[in-house]
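For this view, one protein chain was removed and the others were kept in their places.
All chains are identified by letter, namely A, B, C and D, in their written order; residue positions are counted from 1 within each chain.
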Amino acid sequence: MDFLNALVAFLNFVVVPATAYGSQLALGALGVTLIYGILRFSNFAHGDTMAFGTMATILFTWAFQSIGISLGPLPTALLALPFGILVTGALLVGTDRLVYKFYRQQKAVPVIFVIASLGVMFVTNALVRFIIGPDDQRFADGERFIISAREFRNLTGLDEGLALRTTQGLTVVTAVIVVALLFWFLNRTRTGKSMRAFSDNEDLALLSGINPERVVMVTWLIVAALATVAGTLYGLDKSFKPFTYFQLLLPIFAAAIVGGLGSPLGAIAGGFVIAFSEVTITYAFKKVLEYLLPEALEPDGLVQLLSTDYKFAVSFAILIIVLLFKPTGLFKGKSV
Amino acid sequence: AAQSNDIKIGISVGFTGPLESLAPPMAMGAEMAMKEVSDSGLLLGGSTVTPVRADSTCIDAGAATSAAERLITSDGVKGIMGAMCSGATGAILSNVAMPNGVVMISPSATSPALSTVEDNGLFFRTAPSDARQGVVMTEIIMDRGFKEVAVTYTNNDYGKGLADSFAAAFEEAGGTVTLVAAHEDGKADYSAEVGALASAGGEVLVVAGYVDQGGSGIIQAALDTGAFDTFVLPDGMVSVALEENFGSDIDGSFGQNPGTDSDGKRIYAEMVGDAYDSTSPFSAESYDAAALIMLAMQAAGSAEPGDYKDHVMDVANAPGEEILPGELAKGLKILAEGGEIDYVGASAVELIGGGESAGNYREMEMKDGKVTTVRFR
Amino acid sequence: MTVNLRNLGLFGIVALLIVATGVIQSWNVALTILNYGLISAVMALGVNMQWGYAGLFNVGIMGFAALGGLAVVLVSMPPVGEAWSAGGLRVVLALFWGLIVLAGSILLYQRMAPGRMRTLALIVVLLAGFFSYRALFDPAVAAIEAVNPAGTGYLGGLGLPVLLAWPIGGALAGAAAWVVGKAALGLRSDYLAIATLGIAEIVIAVMKNEDWLSRGVKNVVSIPRPVPYEIDLQNDPDFVARMTSWGYDPVVASSIVVKLAYAGLFAAVLLALLWLLEMALRSPWGRMMRAIRDNETAAEAMGKDVKKRHLQIFVMGSAICGVAGAMLVTMESQLIPSSYQPLRFTFLIWVMVIVGGSGNNWGAILGGFLIWFLWIQVEPMGQQLMALITAGMEDGSALKEHLIESAAHMRLLTMGIVLLLVLRFSPRGLIPEK
Amino acid sequence: MIKVENLHKHFGGFRAVDGATLEIAEGSITGLVGPNGAGKTTLFNVIAGNLQPTSGKVTMLGEDITGLPPHDLFHKGLLRTFQIAHEFGSMTVRENLMMVPGAQSGETMWNAWFKRGQIAREEAALGKKADEVLEFLTIDHLRDERAGNLSGGQKKLLELGRTMMVDAKIVFLDEVGAGVNRTLLGTIADAILRLNQERGYTFCVIEHDMDFIGKLCDPVIVMAEGKKLAEGTIDEIKANEQVIEAYLGTGLKNKEKTPA
């Protein structure tokens, strides 16, 4: 019984939240990694693209809610998602026309794109705040929990509860599906392969008859979908706030890089590495040990490796250590 | 009376950056006070007051000082309502306000370091001191019979100061603090913090943060995992946003925010209506900060900071007639007639030595998803 | 020649912008911008050195600047005697012990043959070392932090003249960069980038949480200045008399004099660095660096020790950032760990370098001034623009309210648009590398 | 001069160099030939320190140089060219050459600041030498061109030119001939011979052009599948059945049927 309690406590406070957070990061990192892989630059505007996509979805959600449409136990936002994706896609393709296309034609080096994406980041940032403001927005409806801690306790009679949120479930499932789809798309379909070819050697892609503009457009549309899905799921789970989305950029980049830039599988792995290291290293094992150890051996202290103050420091330290042993990330990102 | 003219007052808060969502209600609070005074036509014989906004960013002391420099030396403001974060406040104070001799009243900077900073009598704040709140919070928790608490604070001078003073007071009173863990605002995820806090245990969780920042994230994560269901909510957390975000999920949680039974806060809320969120942290304090500047001008009979800086304490504290929000005209009139006032305002202002707010506190509790007042302390 | 004229013109335009600020707004505003511009230019020089010379993608500028800032506190604040007697020596001892443990484990790692025994021994040494270190360290820290936590609660500094902190800040940042570089320079660009970013975050985390060192998030304020205080000048009858006789308002004059004094100090640092860097760049050393940047494999095959050179550049560039960080904290006379944010200290500097023209020191300097100017001035510009847009609208309309409300975000919008425009029309930067 | 003993280099499961043992005599011009993918370039990369061997040993004049980094080897007098040209693209052709010599006093910052006269003198001498090399390679008209703009063959020449800037002991040439005009290749062969005879450079040359190999090399080593297949004079090699089958082939099958 005590063992089960320990296990449940560990699941509830470490495994489940870290898995959900990891999937959220992974979905964001997928977008970053895709742009890096195909268009060959690190897109600093991605956090704000996620914010924009979520905002669009929220606006549609509100519209649906106001006319009384809902999805029952699932959040209405899921219904609004396709519309949000469309709007975001339009924004991204538009941005590409206005900004990136020029540099592509000029064959600019990637750092120019990176700095341009900083500019786009500022603009998107402002755009989102103009439209929806800098405040917190909550738009989750439907059932919040698949099973709540209290229900779990009543059900099992354990002392510890295990909570599983709808959004956590959704996020994990979505992340798995999206990666599988993306992997299949890039490696098996004609369009996917042409995208990889384009990213590899643009001149040669041209000589093979690949239409670069189409490749670019498809990439942005996929990125729009990824960003909107990631942002919306995150917003449903936590809440929507433009600044937080901007802040998400760092862990997302960290995830994409640990995993190996340009590798979709890497993005997933990276997301989990970051999430789990944040949660586990700073977790206080006191409670778990109390269940497991006999009374006499119970720890006085918290049995915490490091205080949560150093949460980010720790996850970054882990990241650096990973990179020292695997210099191009876990899944061998792009490198020559 | 002097000839009427237009007086400019600066509003320097962090419109962009980590606390950007707190800034608009603060600015609007201050602007409402200025409009009230202008409309009354009573300030210094009919002067009007124009607000000038400047972004203090909260992260960039350089931008903050440059903006403040512009407020003072270019726009010619006679006083500044601000700044918002302690960093920007300190930088503006020592590099701009002091050299130019301009009064600054910060509604939100609570850093103890600012108490001792050299200020030539130019700096005041309407945010209450953390030390006092720590004691009040201890009393409230103890009265409810809780002996073991976990504490999380937003990792800045406000949170840290409050957490420190509370932990000291609580342990002195015989309670146990299982863990004091910081959280950063605006971050993506708080599972790690909640995990550690849950493991450390405690009957209730003290959340010394901001309601529309990490504070809500922590509460959400704690509720979701079933780690805690009762929370102690200090001033940064008390807001109608709690009702919107959590409703009855956190029934039984309690806390305190500055307030008196004079109902200043309620009146302020009514005045605001739904123009903006009047319960957003430091919005009421901002109204008060702006009001104090103008009342002090009236008391001094001059809009020059050098003249009115000595009157700020006088108008804020007893003796005198108590002035609530919406009664600025009354206050101006009394002062014009040479009377004395005790400005209470929306946040129960009471300045103590060094220009800090002493503050009375309202004990609140969440009941049926609503913030309800229990009593005043 | 035309190129030089163009460059001169560009610097002229920036000078004009600052002068215009002086005339239209006020000289105090103009000088504030100038001073921050000087500091930004120094920082941009450091980054340009790493990126432009060697292609090292450092996004940990923030951390190095913060270390420079820390040096100011450590050098110039008066020591807190009580804290020292409470636990100062013990902390120093603990740190020393920590170093010994580290050195010991490194030695162990090098001396013992690889294998399970070594791993085991290493783990034992590290664990024992960590716990004994914590046992020494924690009580000492607690004792120090208990000394008047609101006012001090830290060890204080050495009480030396603040100007000394500039080279020391540089050295501190350089030393940190050396450690980082030793470990991470093997990594390639994006990976190096995230590593430096991580290290910067770690530096900031330490500064935020180690209260005994620099008060953590409680901040250190009132750091001594290398220049006179405005108030003192205002109270100095000589000064007041002279200024009044020249027809200046003593209050305004005092703050202008102080700012000019800072400007002089900063400009001296900037010019000295510029001279050194230009001389180096034009020598065979510069040629070697360009070769390494162009093709590491070939440079390595041509006998150039790429790793060593990278380390050299990385350390020097970071040290320059450290000096700039120290200058910044000196001017603001406060250390606020939470104000070190990547947006301000990393991205903004990068924008300066790229817009100015990477690989070119003059470009970096120009970028430093120009971008800082915009960073500050787009705020009022944004407000005015909003006022203009909404002028035609009916008072009290929801849209107008909303727009005015959002005026503050015009700053980001304007910044973004300006950046995109500059980049579009001058993609190699305003002053490209020759 | 160089001795390679039982050298292995594996990529994952693939054995690019699989127990190669061979020797390059001092003062010789040794040819290294073999089918595509035989492991010649990989062998070079291991010897020159660009790749770490999986196992095995390389010695130079008796000294163990296994796994030393390329820049150390450069200072020991071991130079190499690359099969796929590695020019310094944004620098001028002349700078590409001038950067080569090691131990330039101007390569430390200190001297760059304080010993500018000395540097100026050294630079003048270097510049002159670079010009000579360029003239020799017939690309002196391109001295101020960006190296990135050179044609494929010109880049190859530049590769070779770099080895002529210093006094090397041994030079590894990886297909200098590929893409180089045959007439010019003749000139290059002459240069190699001259460097070999006058300055005593040892050469190891990878090349698929048998005429070139025949003109220069003795001995010729044939590699296949990561191992040494044969060694001998060019004539011995040309007559070796195994070599013909794996590498040389028997000429065009379709040629006769070509409509003239």
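Here, a contact is a pair of C-beta atoms (placed from the backbone, for glycine too) under 8 Å apart; a residue touches a chain by one contact, two chains touch by 3 or more.
Heads up, the rule we're going with is that contacts and distances are computed from a predicted model.
This figure omits one chain of the complex; the name its UniProt record holds, of "Sarcosine oxidase subunit gamma", "Heme exporter protein B", "Autoinducer 2 import system permease protein LsrC" or "High-affinity branched-chain amino acid transport ATP-binding protein", is "High-affinity branched-chain amino acid transport ATP-binding protein".
When you scan D:A25, D:L61 or D:I84 for touch with the missing chain, the hit is D:I84. When the missing chain is restored to the complex, the residue among D:G37, D:G67 or D:G200 that touches it is D:G37. Listed residues D:E63, D:D144, D:E198 or D:E241: the one in touch with the omitted chain is D:D144. Residues 40-42, 103-104, 106-112, 114, 190, 193-194, 196-197, 199-211, 261-262, 328, 333-336 are the ones on subunit A that touch the missing chain. Looking at subunit D, the residues touching the absent chain are 11, 33-42, 83-84, 89-90, 92, 139, 142, 144-146, 148-154, 156-157, 175, 178-186, 208-211, 246-255, 257-260.
Keep in mind that, in the parts below, only the chains that are shown with their structure count from here on.
The chains that touch subunit B as well as subunit C are A. Closest to the middle of the protein, by Cα centroid, lies chain C. Comparing the CA-atom centres of all chains against that of subunit C, the greatest distance is found for D.
Subunit B and subunit D, compared by their mean Cα positions, are separated by 74 Å.
The mean-CA centres of subunit C and subunit D are about 46 angstrom from one another, to the nearest whole unit. With each centre defined as the average position of its C-alpha atoms, the distance from subunit A to subunit B rounds to 35 Å.
Within subunit C, the positions touching two or more other chains are listed as 208-209, 405, 409, 411-412.
Among all residues of subunit A, those that touch two or more other chains are 129, 133-134, 307, 309, 312. The touching residues of subunit C, when paired with subunit D in their complex, are 276, 279-280, 282-288, 290-291, 294-295, 297-306, 312. Those residues of subunit B that touch subunit A in the shared complex are 17-18, 20-21, 23-24, 155, 179, 181-184, 186-189, 191-196, 198-201, 212, 216-217, 220-221, 224-227, 241, 244-245. Within the complex, the subunit A residues that touch subunit C are 42, 44, 99, 102-103, 106, 108, 111-112, 115-116, 118-123, 125-127, 129-130, 133-134, 250, 253-254, 257-258, 261, 307, 309-310, 312-313, 316-317, 319-320, 323-324, 327-329, 333, 335.
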